[in-house]
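The structure appears right after this line, and notes come after that.
What you see is the complex with one protein chain gone and the rest in place.
Presenting chain A:
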Amino acid sequence: MFVARSIAADHKDLIHDVSFDFHGRRMATCSSDQSVKVWDKSENGDWHCTASWKTHSGSVWRVTWAHPEFGQVLASCSFDRTAAVWEEIVGESNDKLRGQSHWVKRTTLVDSRTSVTDVKFAPKHMGLMLATCSADGIVRIYEAPDVMNLSQWSLQHEISCKLSCSCISWNPSSSRAHSPMIAVGSDDSSPNAMAKVQIFEYNENTRKYAKAETLMTVTDPVHDIAFAPNLGRSFHILAIATKDVRIFTLKPVRKELTSSGGPTKFEIHIVAQFDNHNSQVWRVSWNITGTVLASSGDDGCVRLWKANYMDNWKCTGILKGNGSPVNGNSQQGNSNPSLGSNIPNLQNSLNGSSSGRKHS
């Protein structure tokens, strides 16, 4: 791993979330300065901020892209108790000339009475749907029935979790064998400890989400949760950020004929647990093939976890702050590429041993 490029973010306050679009050609950032910025990668690889606008009247916690099948659509959620959906309008020639794009608010989702802590678009095969969760303990699922009209969103489901919610994750599996599923994590720190991860599954018959499982072993506050891409497996993999990094497998138990119609039951196994972050873990996220999990924690590092072919999970990489201040507030855009500054140490030692012995 190496730092290929740096981009002056130019937010006036703390950045809470960064988000790549599906193709990795655009990104969005959100901040306590109540704004969202969108960045575009040009042909030569430079990143330019093409839009920056005030989105909420409070800190913006999360920003996320819809699948490009639905156009250029963003969702954001905020301390101001709302989530919002934004759509890019193909610019007037003036905007284009200035390299700016124009985003309009298509809807504000105002159902929550408390801070909206997470927002996630559903897997694309479910249509244009998004889920929000909030500190009042409710997961809300919205749908835009007409993809050409994003101003209409209907609240389809409200799932009460009874605990302040911090994070949600859709199960990405598009297999017909798997019903839509959403995992919810809670960072409720009240003393009467309860299990902090619940999994809800959509029931075709009742047309409602019902609780399928509760991960009883996770009792500490949970800050983030992520299903892995499915890769055609029959079981699911779920990563959890709590006081440590945990990876669970959820194997659907074959339904008995009598209990058909009820939610799927799962055999749940913990396959990895790492406390390398020393304290709280705040984010977990899978790479696109689900082979590497990244986690971010109180040690200030991002750690990468990968299973070898024996299914043993190991830390394979660490991104760590070097602590030295950057004296470049005046720096513009991406004028600080440090390409190739960071060849892995082991390679250096190999290289040292061979060049030292001059057999070239």
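Just so it is clear, a residue touches a chain if its C-beta (ideal position, glycine included) is under 8 Å from a C-beta of that chain, and two chains touch if they have at least 3 such contacts; residues count from 1.
The definition used in the following text is that contacts and distances are computed from a predicted model.
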Worksheet item: Which protein name, taken from UniProt, belongs to the chain you can't see among "THUMP domain containing 3", "Tubulin delta chain", "Nuclear pore complex protein Nup85" or "Large ribosomal subunit protein bL20m"?
Response: "Nuclear pore complex protein Nup85"
Discussion item. Using the touch definition from the top, which of A:57, A:108, A:151 or A:287 touches the missing chain?
Written reply: A:287
Worksheet item: For the chain left off this view, which of A:7, A:182 or A:199 is in contact with it?
Response: A:7
Worksheet item: What residues on chain A make contact with the chain left out of this view?
Response: 1-10, 14-20, 22-25, 27, 29, 43, 47, 59, 68-72, 88, 90, 124, 147-148, 174, 223, 229, 231-233, 280, 282-283, 285-289, 291, 294, 296-304, 307-312, 314-326, 328-329, 336, 338-340, 342-355, 357-360
